[in-house]
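One structure is given below, encoded as structure tokens.
Omission of a single protein chain aside, the complex is shown with its protein chains in their original locations.
Which chain is which? They are A, B and C, in the order written, and residues in each are numbered from 1.
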Amino acid sequence: MRDGFDVTPRSGEGAGLWFLKILTGFLVIVVLIIHLIVNHLIVEGGLLTYADVVRYYQNSIIPIMEIAFLIFVVTHALMGLRSVLLDLHPSNKVLRLINYGLVVLGIGSIAYGIWLVLVIVGRG
Amino acid sequence: MAKHPQKPINLIKWFDPRNKSLGSWAFILNRITGLGLTLYLFLHLIMLGQLAGGPEAYDGFIALVKNPIFLAGELLVIAAAFIHGLNGIRIGITSFGIAGGKQKQLFIGLMTVAIIAIIYFAIRMFTH
Amino acid sequence: MTQTWSITYEIFRKKGSQAAHYDRFEMKVDPDEYVLDGIERIWAFHDRSLVFSHACHHSTCGACGMVVNGVEKLTCITPIRSVTKDGGVIRVEPMRNFPVISDLSVDMTVFYQRMESVGHQPVVSIAHEDSKGKFDPDDDLLRLSDCIECGLCISACPIALTTPAYLGPAVLAGAQQSGDLNLCVLELVDSENGAWRCHSAYECTEVCPSHVDPAWRIMDLRKKLVSRRIKKFFGVK
Partner (left out) sequence: MDKPQAIVIGAGFTGVAVAYDLAQRGIKVTVLERGPLVNGTSGRTHGLLHSGARYAVDDQESAIECIDENLVLRKIIPQVIEPNGGLFIALNESDMAYREAFIQGCADCHISIEELNPRQALTLEPNLNPKLITAFKVPDGTFDPLRLAMGFAASANTHGAEFHLFCEVQDFILDGMGNVKGVKYLDRSSNQINDINSDIVINAAGVWAGEVAALAGNIDLPIKPTPGVMVAYDQRLCQRVINRLNEPGDGDIIVPQRKMITVGTTSFEADNLDYIPVFDDQVQLMFDRGCELIPAIKHTKERGAFMASRPLLDSGTKGRSLTRTFKCFDHKESDNVDGLVTITGGKATTMRLMAEKTADLVCQKLGMHVPCQTAEIPILSYRKFHIAQTREVA
């Protein structure tokens, strides 16, 4: 502590992260609206069977949109989670672990999602 | 100079809305719904994994989620999404210095929208 | 016009390493008196060992911030009528998120150091920027700035509750008003424990007794920080 300040340099919250959180939050809302419109208004009867889902994914816009949605949601969710964890004031070491964990979790789930989309598209 | 109190982390205090203003309610709601939605996101991803298992697995899964307990759960998710999303709009625009003085009215307005939407979806889901 | 209410003050007490407890004082008060008047009477007539901070008694110094019935109040301008009813209770506690010296007094040293470090201006032009981002019209007269450094906003802030390292609303608002964001100030406010830590609960603005609107100022500070970054990114000086 120097004069009441904790100035250990570490990337806790920062302008970039904050901006990204707002941005992805906004994009999630935009894509979600499109998603709802497409799902409930354009596709008759919703996506309640496997066959429906596979057919739905034949339109090339759809997989791109879903993947984008996944990326935005995962990024936003994990950054939000990180903010909450930061309020438990983790030590530098724990924060580093959290950072690694969240990055791995994020990349993992996005990769998994992309794989899943490709599988569905491939079944068409 | 006495030392700053390094209290043990008291998680309950985050979620204690007593004597708090509207802004804190928004903060608490946002935290709860955010954590809830994150949890749902990963559950959802895991469940969608059933798609890779082919038609039988997925259709069986859909039959399962048609039961009222899952529907109620789904409604919770929709409610959380609306609250978090609309509140997020408020935070987003006030963060850019817009309507900062009107954040309360904004919150009340957006939450009214959220409640109407939630009721609409509830009726839709349970009458179908 | 003068009414008399019977109320009970429940006062937080702590001396040295003793355990904290509450003392009850039953009082006859005029509901239009201020909460601080009652506390001062308790000291003058009932218990000379009571420690509490106060100075100006008219909201210019910010010494008498306390938590009254769970809410941060500047007790010298809080009428008893506004916090309880006849026969009711006034529970008075020291501010949260500060080290307690004794009873109702807290140590503001660290807070003052932070205010100093971000260069908060104690005297400003009469034409000072208000929370709607506007300037009042007019001349070169000076006045004392709105922020009386009472600490109520820091006591009320849910993020300050989680970590004493968070600079807190008053300090960030001070940085926003300091005008010139030099590198030292930037290092402090553009960081983990600075402007990006705020989660928009607006409690600070809610409890501020002095027209500062710290929440608005934090948002405005963010805007300034982001636009700085953007300019820097594109090489604009």
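The rule we apply is simple: contacts are C-beta pairs under 8 Å (C-beta built on N, C-alpha and C of every residue); 3 or more make two chains touch, one makes a residue touch a chain.
All values derive from a computational prediction rather than experimental measurement.
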- Item | subunit C residues that touch the omitted chain in the full complex | 1-2, 15-16, 33-34, 37, 40-41, 43-45, 48-49, 51-63, 76-77, 101-103, 105, 107, 109, 112-113, 115-116, 122-123, 126, 141-146, 148-149, 210-211
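FYI, only the chains that are shown with their structure count from here on.
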- Task: Pick one for the touching-chains graph, please: line, ring, star, complete, other.
- Result: complete
- Can you give the whole-Å distance between the Cα centres of subunit B and subunit C? 32
- Message: Can you compute the centre-to-centre distance for subunit A and subunit B, using the mean CA position of each chain? Integer Å is fine.
- Response: 15
- Which residues belonging to subunit A are in contact with no fewer than two other chains? 87-89
- Note on the structure: Where subunit B touches two or more other chains simultaneously, the residues are 9, 14, 91, 95
- Which of the residues in subunit A come into contact with subunit B in the complex? 22, 25-26, 28-29, 32, 48-51, 53, 73-74, 77-78, 80-81, 84, 87-89, 109, 112-113, 116, 119-120
- Report the residues of subunit B in contact with subunit A in the complex, numbered from low to high. 9, 14, 31, 34-35, 37-38, 41-42, 45, 48-49, 51-52, 54-55, 58-59, 62, 81, 85, 88-89, 91-92, 95
- Per the touch rule, the subunit B residues reaching subunit C in their complex are 1-6, 9, 13-14, 18-24, 26-27, 30, 90-91, 94-97, 100-101, 103-104
